[in-house]
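The other protein chains are all here in position, but one chain of the complex has been omitted.
Right, chain A next:
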């Protein structure tokens, strides 16, 4: 927003992970804190928690921050210059299971302009239900398509009219946004896909898995064929996160469980 970047982080230091904090781009200044209201009646299966967040834009032009909740609802916040953040709507009815991840074309482009930017939000729950929401304004979100991915997704993104969903069993699937039909899938890991990041400019994804593998893949869309640009096996390092980084986002960083190092590769 106006050149400033915001970070929304649920941190483990917050009691029971039911607090969402928004920090400025330096990570030094806490701008906003939101605590998830307790569900009534209280769940007997799990404590309330938040999981999944992304920024998106509405058709009216406003920037929104969306947060997934364990009840299956999505909390929407408006973000206006200041920045001033305030809750505007709670969206429910499509997911009955905890949200696992949220995505949007705005988030996938990291806020940069692109010709495929839209006013949408994609959500996934831990039963693998994917929903595509069209956002009119900060209070009006309508589900326009839904699909059953079959497995929960650790990450979801939007690119050129496709939903890119990373299933925890190691498969990255592409669904059409308008009809939620499965168009293609890539098997990127043998098990436990932990994370996926989408390149902000190119149609590439980076995947990290607990089978110790990191991959950078070209997505099969808009005339581009699927290919593997980078494939690494980091022995005995169960990878838990991956992100494109560096100049032009042409490097990829990964972190692993029980490991203090950050590994970076060029591709």
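Everything below uses one rule, namely that contacts are C-beta pairs under 8 Å (C-beta built on N, C-alpha and C of every residue); 3 or more make two chains touch, one makes a residue touch a chain; residues count from 1.
Throughout what follows, contacts and distances are computed from a predicted model.
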From "Rab5-interacting family protein", "Protein OSCP1", "Exosome complex component RRP40" or "Elongator complex protein 4", the hidden chain's UniProt protein name
"Protein OSCP1"
Given the contact definition stated above, which residue among A:36, A:145, A:188 or A:204 touches the chain not shown here?
A:188
Identify the residue among A:31, A:47 or A:245 that touches the chain left out of the display.
A:47
Answer key for A:90, A:127 or A:251 versus the chain not shown reads A:127
Even though one chain is hidden, which residues of chain A still touch it in the full complex?
11-16, 44-47, 97-98, 100, 125-128, 151-152, 168, 170, 181-191, 209-215, 220, 226-228, 231-233, 235-238, 257-261
